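Only a single protein chain was left out; the remaining protein chains are all shown in position.
And now, chain A:
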Amino acid sequence: MSNKASLRPQPVASEHTPLKARNVAFDWADTPLHWIPGDPASTHTINVLHLLLPAGERWFVHVYKQALPYVRDARLRADVIGFIGQEAMHSQAHDEVLPHLKDQGLDPTPYTAQVDWLFEKLLGDRTLPPGRARRWWLLERIALIAAIEHYTAFLGDWVLNAGALDARGADPTMLDLLRWHGAEEVEHRSVAFDLFVHLDGGYRRRVRTWATAFGALVFLWQRGIRFFMENDPTLADGRATFREFLRGGRDGVLPTAGAMARSIPQYLSRSYHPSQHGDTAQAVAYLAGSPAATAAEAGTTGGA
């Protein structure tokens, strides 16, 4: 009996928290191009987020709007609605960084236009007959989002604990963007997986879509770092190397390769549930003190 129970996802109930979008705004005027001082490689490794998230999270919202009518559980429905708003704000907030990069001579458009194609066309709505085919494509995309959210939660948890970024004097506005975003990812880390389990939950689909998402993330990320390093106007001979990535991990300004490798079997475990990893209380505590989140709070409750 206990054997059977362990094959099901095991949520940790105490990690659940109500979700709401926060109307944040960031002023990028004073953020330098290399916002981790003296470490362009690690800066650009994290900057790839700004290339992927505007289109990616917009796509999450697009897919979830279509999924909403199928949700038959009131609490999950409330979670999905909160999730949609948070993702929409993440997309907007990262999108605001792109013009700032362009102003500093690093035009991201060649890359982001291709990411836009990926999410708008390749992963967008297809002309499928209503019924099974259309539902299959929706479920496939929901499963992809659950797999991607495993990694956004991983990164969120990492950035909340990455004290080395503070020690190295990383730009406070960028850190607040990453930690506000990371904290909300930790807050809502179970929603995508819960929705997937609610609508389908098949283990084969989970593995298949994980493999696709993981492969795509590795591809997009290494091309993104390479794109930034080669086009950075301040680097004479900018090159992306795996060695620099490992060095960033050792210095604590990037996640370590080991931690990333360990996160793979977590997601593939049959008893996996996102609430088993990460710390909601830490995320909520960060949001209570985040400059952007507290300003948003003041603006929405005190504003007339």
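The working rule: a contact is a pair of C-beta atoms (placed from the backbone, for glycine too) under 8 Å apart; a residue touches a chain by one contact, two chains touch by 3 or more; residues count from 1.
Keep in mind that, in the parts below, contacts and distances are computed from a predicted model.
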Chain not displayed: protein name in its UniProt record ("Amino acid ABC transporter permease", "2Fe-2S iron-sulfur cluster protein", "PDR/VanB family oxidoreductase" or "Spermidine/putrescine import ATP-binding protein PotA"): "PDR/VanB family oxidoreductase"
Among A:18, A:69, A:129 or A:163, the residue in touch with the chain that has been omitted: A:69
Hidden partner chain, touching residue among A:18, A:38, A:110 or A:130: A:110
Option from A:73, A:166 or A:230 whose C-beta touches the chain left out: A:230
Positions on chain A contacted by the hidden chain, ascending: 20-21, 23, 25-27, 29, 51, 54-55, 58, 61, 64-65, 68-69, 81-82, 84-86, 88-89, 92, 95-96, 98-99, 102, 108-118, 120-122, 220, 223-224, 226-227, 230, 295, 299-300, 303-304
